[in-house]
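For this view, one protein chain was removed and the others were kept in their places.
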Amino acid sequence: MRNVLTVLMVVVGFALQAISYFALAAPWVTTGVASGEPRVVGAPVLFIAGVVLVFLAAVVYELLPEKRGR
Amino acid sequence: MSANAPGTPLPQGIGRITPGWLTIVGLAAVAVALGIYAYSLEASEGLVATGLRDLGTMGGATWGLYVTFVVYFGGVAFGGVTLAALIRLLRLDELRPIGRLGQLLTVVALLLAAIAILVDLGQPLRGLVNLFLYARPQSPFFGTFTIVLSGYLFASLVYLYLDGRRDAAICARTPSRLRWLYRLWAAGYGDSPGERARHRRASFWLAVAIVPLLVVATSTLGFVFGLQAGRPGWYSAVQAPAFVTLAGVSGVGLLIVLAAVVRRVAGSEDRLGLNVFRRLGGLLLGLVLVYLFLLATELFTATYTGEVVERRLTEALLWGEFAGIFWAALAFFLLSLALLLWQALTRRWSIPLLVVAGLLVNLAAIGKRYLIVVPSQTHGQLLPYPEGSYTPALGEFAVIAGLFGLGVLLIALFMKVFPIVELPEEEVPAGA
Amino acid sequence: MGITRRRFLQGSALAGAAAGAAAGQRLLFGELETVVAAHPALAVAPSVEDFVPTTCWIGKQDCGIIARRINGRVISLAGQPEHPLNLGALCPKGPAQITALYDPNRVKTPLIRTNAKGQSGTWRRASWKEAIDLVAARVKETRDKDPKLVLWQKGRSKAKSFYDDAFVNSLGATKLGHGTYCSDAGYRALEYTIGLTGVLHPDFRETRYLLSWGWNITNGGGNKFCWITWPRQMLEARERGMKIVQIDPRLRGAGPFADRWLPIRPGTDLALALAFSNVLVAEGYVDGEYLARYTNAATLVRNDGTLVRVDGVPQVWDAAADGPAPLETASQPALDGAYTVDGMPARPAFELYREQIASYTPEWAADVCGLAADEIRGVAIEFGRNARIGSTTVVDGVRVPYRPVGIAAYHMSQQELGFQAVRAMLMMTMLVGAPGAVGGQMADTSWKIDKNYTALDEVEVKDPPYGYTLKSSRYFPINSGFPGMVAKVMLDPRRYGVEKLPEVMITHYVNPLVSFLSRREFIESYAKFKFVADISPWLSETADYFADVVLPAATLEKYEGPSSANDQYTDAVALRVPAMAPLFESRGEIDIYLDLTEAVGVLYGEGGYLDELNKSLKLEPPHALPLDKKPTPREIFDHWALAQGIEQGVSHFETKGVYVKGPLKPAKRYGYVTDPPFGGALHRFYGESLLRYRNEMQAKGAEEVYWRDYTPFPTWRSLTMDASPAEYDLDLISYKLIEHKQSRTGFMPLLAELAPRQRLDINPRTARERGIADGDEVWVESQNAVTGETRRVRTRASYTEAIRPDTVGMPNHFGLWADPRARERGPSPNEIYYVGEGYMTNTADQSFLVKVRVSRA
Partner (left out) sequence: MPKYAMAVDLERCQGCRACVEACKVENNTSQGVFWMHVFRLEEGEYPETRISFLPRPCQHCDNAPCVKVCPVGARYKRIDGLVLTDYERCIGCRYCEVACPYGVNFFNWKQPAENYYMDWSDPDIQPASGGEVPPYRNPELDGRYGSEQKQVAGGGHFRGIVEKCTFCVQRIEKGLQPACVTVCPVQALVFGDLEDQESPVSTYLRGKQSFRLLEETGTEPRVHYIGGRTPGTDVREIEPVEGRVGA
């Protein structure tokens, strides 16, 4: 469960980063109005959220008590 | 986990307010107050209060001391956390005692860098909002703001937090007014072998994740300059590696200085032994050597290109307006190189000499950062604008002093709240 | 899991910040950061946009301007597209004068002085009635004694000077020009020689080869037009292949447009013109037909320099009849040879000229002018070859001689030998028959002969006592009324045989203390006026020190005109229409003069101001102004417009701004084909009357310095300033900047931003010899070779490779102090020039040259 959650967070985090970076802000368009605007307002927040999620995974991994218990 | 008897002092002088500490904190607070005052003037009058002006017809530099220190603090942060991560990754156990110092330095330096960016913005409040709403990955600044200052700050905090759990748990054994904090921090950490192993695994992967992130982030800072084709002196492929190396130099240098201070004031002579400093010195020596090589490459390229503007810029650096800073920075590098080499060759390491070297490389790094930021603006115009000039205003110095004051204040406060040097293993009863 | 929750909370706080941004909008983007809604009122209030045609109020050609207004507030000034002079364009002063319109530092109400004169003034505000009554009383008092003792002077006539002339005439006062600081000597030289009021400019539509002689192409104007019109015509000519030779110690004025640069030594232009003429004559580039037919070059001259006359009619040698004859009847007037008439030897004037010019070789001039002889010869030959003597062309169906060479030289008369230098330049073009030819030498937009053509030939040199302008005196028989000389006369009237001095001075937008040369004389002479009234939108330095009363004039907010909008090819006339109501309590000048003449009691009736207005505007019944009713300026212009045959009257101008009459016919433009040719004036190649004045001046005991340049042909002599000690080793020249107009724009912030301060142009070689670095503060010290006086100013060195190493230059602006914004912009070079003998022409016009030394301050 913990491992699953951690891995999930890492995966989702990176996915968020990737999506927000490559899709939402369209870096390959260098001219035109489009490049000035993120396709979704707040895409950068999503990106940061991705970064945060990835590192938060470590906290989750360490702090989440193991289901099996001791 | 057994509790200590009441009255047992917390380690490393935590919670004990000494006159020396008060003096330092007082001085730092004065510096901070000064910085706040200077900034409030700037906020009310506008950036006209600084020595910054537009490029071109206004004949100024639009980025100055603030950006210099954004880059510098960013570099220091990089040096600190990279070292901390490398300690984990490479199992440099000898250096473990300064791991936390490195992490702390990173957090503080990043905070200072972020503030330095904000004070440089014409619309800081908007900056806070718009960057989160509209930041564009196409801009090299995207990296600076998002990766460097948020991702990296968050990662360092996580790292600091997780690595500190064990010490928090130890401190929590002693009754004190801060016990709630230690308990909270420890979050039920019992230092069982399982927890230790888990922590080791987590921190290993954290370190694995952090180091490339940091290299990318710091090179990004280099790209802020290096990608500008229209700015002679900036457009260069060495810009990124040179940035990373100089970041390492300044970070390690500052860490040496901090470690020496901590060793004295926190009574950690035994934890922070000569061997720690020897290792750091060796590392610094290597970094300085690599950096000087890159610097030489950069200079040769600049002097050999036919580009008149590049050459004019190089002339301004070597014999013109900036020669003082340039040669001083170079002299500091060489002097610290000599100090380090002498110690390495004779194998007689001395902490005071290392501290001198650490200070010298930091001064030199600041000088070098300044020389990257300013001359390309004032002397690097491709159109025939008159030569520009930039003299930082007193207010700018005050704000920078305030930033340093804030840094000192934060570290000093941390020292009185938490063990700044990782507590030794043996203090933990095995299998508690 | 408190900690995780804590982290979560922090994360959501971050998201919350984004969401809360909308709520914080006001704080972040609102008033605190002054971003949106700074002008909410404007955003909602419906705005009314309209356009008012008016004219520029700084430059001299009164370019057509359209004032764009929003709700009656002028927000920008643009050019009128239909105005032939500026065709929708403006120079930097055009748009920038909008700050002048609203300038809070203008004189707001009439001011009456409360402290002693001769120092910076303190003032009290007065009503118009009080101020006008005060001025009127003082004018009346003096006028009752002798109207001539009321002196009136205007800086720059905006538009036609009808209302000021009417004012002076109705009072019987004395009018003092400013032209002696301008190009009056040049105007006189041309009026005397060919009868046109103007200085040299080319026929740009056809000219192929132009000597741009001291013409500041990119910063100055020409004698008729401001800066916009000439350069555009010049560029079009250049695009058609015209070549430009720039004759100027300084290249900057020519910009990139010079095909060849002759960096001449200042003050030696006469020598160069003579050497050019020498080559033209030697190489045979002489248009004998023009010279013989349309000039007095063929007229026979006796050994004493007088013309051979029969019954008062000058005679030429008719080679066909082999005897003397009047020019009109001679079928073959001879230009050379020696003849005997009535037993006395006589030779054609041209023969004498040929003899005299022979000594002015290029080699000789090379030494004097600091140029290479080859270069002089080369340019002269190119000029001669390009003149295509003998050719004709057809323009608008009319066959006209074609001489596509010309000279543009406006202020070349501002030197000690200015009158003769300009005459020599003109004569050089006369040699090739260029005046009045297609592509040839022009001076005015038509061939209307000025009254001075006759008047300057018939000056009577009188004995003292003289009037204070020294008109008809033994000192300056040809004389345009030189304010500097008036100042000198006021300081020592007996020296010049003057008995009565002016008592009341009315200065109209003129600032002698700064704009005229040699401040000391003006300060001392102004102290002698019993009363000084100033009419001006700003407090001038002169008013600051000496005015008793200042009357605030409006700038763009008044009716004024009519101004010629003729660009030499299209005839048009324009009027200034107020762009808005006058600011503060200022008023248009016509209003002021109407009130003033009414208060003096000379407004109504015959010979009154209204009558004089009718005369100067040529208003005749039914369009004449009634002599018993005070009109408004608008009514005056309505009468005038109707008299011009403009049916809608003044309202035509209120909607259109300009009235275009149509293209100028070749028969008006080209002297050869006017009827009669050249307006009927015989061109004075030989200046017999100049010699006569010389003799009379000598006979009446004038010193040599006064009569030596009255020679029938231009004659070179060494310059007075060259007698300065050797350490004064540099020539100082001054020049105009496009951003400024004399002393009246230094305080206009938009213009001052572009041209902020005084500087000394100096060749780097010269500067380095003196240890002066670029930007160093320097002293520029001049020396008067006659009196030994020295004067100096402090300014900043400015390196330029575009100036002769033995010459330094300063822009002819700055030096203001009355307006706080104009201080700290450095001195005016006018402060170190001299007025008086040796530093003016034989026609009493100011020389703008002096020897200086430059040292680090």
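Structure notes:
The letters A, B and C name the chains in turn, as written, and every chain counts its residues from 1.
Operating definition for what follows: a residue touches a chain if its C-beta (ideal position, glycine included) is under 8 Å from a C-beta of that chain, and two chains touch if they have at least 3 such contacts.
Small disclaimer: the values here were computed from a predicted structure and weren't measured.
Among C:Asp62, C:Glu82 or C:Asp103, the one in contact with the hidden chain is C:Asp103. Listed residues C:Gly177, C:Gly607, C:Pro756 or C:Gly838: the one in touch with the omitted chain is C:Pro756.
When the omitted chain is restored, the residue from C:Met580, C:Ala624 or C:Leu642 that touches it is C:Met580. For the chain missing from the display, the contacting residue among B:Asp120, B:Glu298 or B:Glu396 is B:Asp120, taking the whole complex into account. Along subunit C, the points of touch with the absent chain fall at residues 29, 33-36, 38-39, 42-43, 47, 70-71, 73-79, 86, 88-96, 98-99, 101-105, 108, 217-219, 227-228, 231-232, 235, 239, 251-252, 254-257, 261, 263, 580-581, 583-584, 738-739, 749-757, 763, 765, 798-805, 821. Contact between subunit B and the unshown chain involves residues 45-49, 52-60, 62-63, 117, 120-124, 126-127, 130-131, 133-136, 138-142, 145, 224, 227-231, 308-309, 376-377, 381-386, 393.
Here is the rule we use: only the chains that are shown with their structure count from here on.
Between subunit B and subunit C the centroid-to-centroid distance comes to 68 Å (mean Cα coordinates, whole Å). Centroids of subunit A and subunit C (each the mean of its C-alpha atoms) stand 75 Å apart. Touching two or more other chains at once are residues 132-133, 187 of subunit B.
Along subunit A, residues 42, 45, 48, 52, 56, 59, 63 each make contact with two or more other chains. Contact residues of subunit B toward subunit A in the complex are 131-138, 142, 146-147, 150-151, 154-155, 158, 161-162, 165, 187-188, 192, 194-195, 198-199, 202-203, 205-206, 209. Residues of subunit A touching subunit B in their complex: 21, 25, 27, 30, 35-38, 41-45, 47-48, 51-52, 54-56, 58-59, 61-63, 65, 70.
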